[in-house]
Structure formats: C-alpha cells, structure tokens
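Note that one protein chain of the assembly has been removed; the remaining protein chains are unaltered in position.
The first chain written gets the first letter, and so on, giving A and B; residue counts start at 1 in each chain.
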Amino acid sequence: MTLQTMNPAPETGTPIANSLTAGRLPTSAPWVILGTAIAVSASVFGVVAVGAGSGFDWGGALVVGAILYIPAIWLFSRLVEGARRATDRLVTALVTGAFLLAMIPLVSLSITVVTFGLARFDADFFSMSMRNVTGEGGGALHAIIGTLLMTGAAAIISIPIGLMTSIYLVEYGRGKLARGVTFLVDVMTGIPSIVAGLFAYSLFAIFWGPGTRTGIAGAVALALLMIPVVVRSSEEMLRLVPNELREAAYALGVPKWLTIVKVVLPTSIAGITTGIMLSIARVIGETAPLLIAAGFTASMNYNLFDGRMQSLPVFVYTQYANQGNPAEAFLDRAWAAALTLILIVMALNLIARLVARLFAPKLGR
Amino acid sequence: MTSAPAPIKAKLRVGDLVFSRSAVFAGSMILVTLAAVALFLIVQSIPALSATKEDASILETNFWEYVGPLVFGTVWAAALALLIALPISIGIALFISHYAPRRLASVLGYVVDLLAAVPSVVFGLWGIGVLAPAVVPVYTWLNENLGWIPLFSGTVSATGRTILTAALVLAVMVLPIMTAICREVFLQTPVLHEEAALALGATRWEMIRVAVLPFGRSGIISASVLGLGRALGETMAVAMVLSAAHVVTFDLLTSVNPTTIAANIALSFPEAYALNVNVLIATGLILFVVTFAVNAFARWIISRRKEFSGAN
C-alpha cells in the first residue's frame, strides 16, 4: 500500500508500452505473492500435520509463509523490474518483517500481563497496602506511592544534571574536561544496577549508620542509572540541531545561552523528551538496586527521608519469589502490580508527548 | 574627536556566565559521582583480588579463575543479544521513519517505546512462562537438522531456558531503547538530502542507503552502546530465565550455560557473607571495566565519522 506513493500505478489498457510503467509489477503483485507463499506454506504444514497426526500449526505456517515471501518477491521483481527495484522490494519486505517480528514479543507480553494482571486489578488493589495481609486480598498502594516518589526524586536529581551535562558537551565542551566527561558517562552506562544499589546503600550507611534504608537512597541509586541515559540521548539529539540555526541566532545578536534555551532546546525537545521518558522507563522497573537501597516494607510510607519504602518492581519480585499460601493470590498480585507499572509508564509517556508537542516549534515535517 | 572606533568586544553577559558555569558544574558532578562509585568499588574489591579458596568459600581456586567464565558469559550473552537486536531495531526504526504512513508511524513508535516500560522482572516471568516453553520445538529442530554446527550441538534443554533464550529476552529488552534512538536520528535526516536522492531517480532503499544511513551512523552506534550497556548489566531477567552454570561453552541449546556477572551477583549476593561479598563486588568492578572497554571501542568508531554530526 505504501508502495503506491513511490510507484505510479500502471496504466492498464494502454496499447503502447509506456517507458515509465513498463517493466513494473502491478500494485497488487506483492499481496498476491504473499498470499501464494502463505498458501504454499499452509499446505505443506497441512500435509505434515496429517502425516504426523498432530494439530495444524497456524503460527508456524504464517511464519514460514512470510519467510517464503521474501525471496519470492525478490525473484519476481528481479525478473520483471531489474536488480535495483528488486533490492528495493527486498529491503521493504525485510524492514516490514523486522517490525512484525518485534511485534510478536510485544503482543505476547501484553497479552500475558493483561490476562494475568486483570484478576486482581480491582479497587482493593489501589486502596490497600500489604500491612497485616496474609494470603488473599491486600493491595499495592504503598508500592505505587513508593515508586512514584522514588522515581520522581530520581528524575529531579538526574534530569537537570543530565541535560546540563549534555548541553555542556555539545555547546561548551572543549578540551580535556569534555573528553573526560564523555568518557565517564560511557563508564557510567556500565554501572550494573545492583552495584548502583550497593553504592547508594553504603553511602547512606556512612552518614546515617548501618542498615539505613530510605526512599532517598533508592532514588540516588536510580539517579545513578538514569543520568548516563539522559546525557547520552539528549547529547545525540542536541548534536542533530543544524548549525545553521545556531549561526542564524548568533548573527541576530542573540546571546549564547538564549540561543540554547530558545533555539536549540525547542528544536530538539521531542527527541530529548523521548530520551528522558526512556530513562525513566529504564529505572522505574529496576528491582535489584531498590531491594538493597530502599528495602522492603508492607506498610505505607510517604516520607522519602525516613524508613523503608516499597516499590512496584520490588513488590512484583517479592510476591513472585516468596509465595505463601495460597500461591495464586501472590501471583495475581504480582501480575496486577506489573500491569499497574506498565500503565503508569504509559501515562507518563503520554504526558511527556503532550508537553513536547506544546513546546516544539512548528516544523515543515 | 578623531579617535578610532573601539574594537568590538563581545559583551560578557550574566546569563551566559551563569548558564555556562552550571553546565560545567553538571559535568563535574558526573566526575565526582563516578569517582565516588569507582572508589567504593575499588576499595571493596581489593581484598577479593588476592583471595583464595581458604578466605572466600565461593572461590574454586582464585578470583581470576572465578571471574573468567563470568566475563565470557556476560560478553557472549550481550553479543548474541546485540546481534539479534541491532538489525531488527534498525529495521523497525526505518519502518517507522520511512515506510509506515505518517499517521500510523507515531502510534507505532509509541507502541515500541512501551516495551521499554516493562520491568525486567516481568520479562523474567514472561521468559520462564511463555518464551522458554515456546522455543523448545524450535531448538529441537535446530539440534536435529543443524546439529553439525558446533553452536547447536549437545543435548537440547527440556525447558528451553538456555543462553539463546536469555539472549532473546535481552534482545527484546534492548530493542526499545535502540529503536527509539535510531528512529529519532533517522527522522532528523535533512529532507533536502532525501529529496535530492529521490530526484536523481534513486529507489527508496537507495535513498536510505546514501542519505539516511550515513547521516544516522553515529546514532546507530550510540544506540548500540546504550543497548549493549543494558544487556551487559541486566540482572533480574537473566537470573530468572537462564539455567546457569559456571562454565565456558559455546553451545546455545543445552541446560549448561555460562552465566553473566550481573546475574551471578543477584544469585549469590543474598547468601554471601564475609569475603564472599567482596568477591562479588569485585566481579562488579570487572563488569564495569568490560562495559567501559566496549564503550571506548564504540566511541573510537564514532570519532572517526564526526563529519555527519550537525554540531560540528
């Protein structure tokens, strides 16, 4: 269907060979070939299924059919349209295939999480903590609050630092310090999440005595993981802002900092927001560091600076790993919490996109 | 009044000063933080580096023999994951940026971003419960028909929880971050370049090859580095999915698989005591070094292709 925008439809019924449309496959050709490929694969699978006496494997038939389609379209296009168009069609098939392939785990995951998660996705789940709850019932309000507070604190720490660092690297950074910072950000992406948790835990233990587990320690651990992602992605986006824009601003006498704030940042805001949202999504699901730095509790805690704090991923993990009796109640809570976490990130994503749209300059594309 | 006009000097503005100073400050903060983390890691690791079996019960002989198979497993799993994820993520990014209808593209981009939101524990649960059982027939088929390739030899795992499954889960986990960055970069390709290529009669693929991919090369490498960083350091999903052993093997389909440093820390840390804790933190330091080496390599590649960056 998208091919139409590129290839003018062949004019049917024209007796004279048109040099523009001659040697083209008709628009419907890819679909016909795809259908044939799937039919061939399905019949092979059917014969095998009858032969082996087993059930018909729909998934296998579709996948093999799709794989057959790729050389088939190349071959037909090669015969009719020549090598260049054949390559083009091959790549189109491959790119679309890559996308569909990536959809398989996504769809499978979503179905799994939603079907298992809905069992306990009720009012109790959002209005109760796990204090004094054994077996069935209970909820994850304490974990939801904990996740929002800790991720929020981590974002407040890391977004300014990360964004300013990337601005420094792109706009100001010259010489040794810039190279050093680039290098260190690279190193930072390599901090294993569990080590970040250990570090934050030890850091707070030095100042507030051993065994201190607080929300803010968890937030620091998350910020450690978040900063390099923010820097790396925003740096990439800032570098893409064409120099012509900066030079035009300077030529008009705009100070450098205003150029950055009013020209560079708005131009790249969509990319930067995506990067920040990715970094939040990256840390909001972290389990290991929070387990170590923020601990684990069954009760509500609104105070980042005092007492242990539960979070959704830790909740999922502990409910899964330490199941009591009946086990289903624990698993249901784990899946419901996973669903909640995904929904929270979805919501944050939506908000970020709206914000980005409000601030982004109107572009031609 | 015959004095010549004074040479024009850039005015020193307060705003500029504040802004540049705070940018430098933010950069230095990273320096300080990392110095602290590195200091913590090194101080905690020193006792472990020279430890022997007598000091720490988890060591077979000495630290380096303990960490060797783990380094192999870490790099092997991450490399497999990247090998799977890189072509697919470039494909998805191209599909969203240049193939899908515009209206559909933003929705699709959003859908892929969602994958990034799935917590690693859930990937672990999904890996054990859905993916591993589903791939067993495929693995059996590979083993029966392609068993002559060393990678696919050995006895096929009955539960499908092999290093290849772990790499598949890792690949799915790193896809969103890689796709998102590739996509943003591809979308930034100057329209003029694209239109120029098309006007010269290029097919869509030729346009992408000559205009989009060269422009996006550094972005693709950045994406790979971030993806690799995540794959190297991923803890919970690997720990949950992988049937781990302390070995070096290239077999992809058997029950005995090399494990990764991060997963090993997660598996052993809860029961670690005394010097064993230091040994595990020291393996963390090694992971740090491995990741850094990979990153440095990628940086080096990017620095050779600077001319495509808009800011330079």
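As a working rule, a contact is a pair of C-beta atoms (placed from the backbone, for glycine too) under 8 Å apart; a residue touches a chain by one contact, two chains touch by 3 or more.
Note that contacts and distances are computed from a predicted model.
Among the names given as "Citrate lyase subunit beta / citryl-CoA lyase", "Phosphate-binding protein", "Hydrogenase expression/formation protein HypE" or "Caffeyl-CoA reductase-Etf complex subunit CarE", UniProt records the absent chain under the name "Phosphate-binding protein". Touching the chain that is not shown, out of A:L118, A:I206 or A:A327: A:A327 (per the contact rule at the top).
The chain that is not drawn here is touched, among residues B:W148, B:Y273 or B:W300, by B:Y273.
When the full complex is taken into account, the listed residue touching the unshown chain is A:L350, out of A:I111, A:I156 or A:L350. For chain A, the list of residues touching the undisplayed chain reads 124, 126-135, 138-139, 141-142, 144-145, 148, 205, 209-213, 291-292, 295-300, 302, 308, 318, 320-325, 327, 347, 350-351, 354.
Counting over the whole complex, chain B has residues 58, 128-129, 132-133, 155, 157-159, 161, 239-240, 242-247, 255-256, 259, 266-274, 276-277 touching the chain that is not drawn.
In this section, only the chains that are shown with their structure count from here on.
Mean C-alpha positions place chain A and chain B at a centre distance of 13 Å. Those residues of chain B that touch chain A in the shared complex are 13, 15-16, 18-20, 22-31, 33-34, 36-38, 40-41, 87-92, 94-96, 99-101, 108, 110-123, 125-126, 129-131, 172, 175-177, 179-181, 184-185, 187-188, 190-191, 203-206, 208, 218-219, 222, 225-226, 229-230, 232-233, 235-236, 261-262, 265-266, 269, 281, 284, 287-288, 290-292, 294-296, 299, 309-312. The part of chain A that touches chain B in the complex is made up of residues 2, 6, 84-85, 87-88, 91-92, 94-99, 101-102, 105-106, 108-109, 112-113, 160-165, 167-173, 177-178, 180-196, 198-199, 202-203, 224, 227-229, 231-233, 236-243, 255-258, 260-261, 270-271, 274-275, 277-278, 281-282, 284-288, 312-313, 316-317, 320, 334-335, 338, 341-342, 345-346, 349, 353, 364-365.
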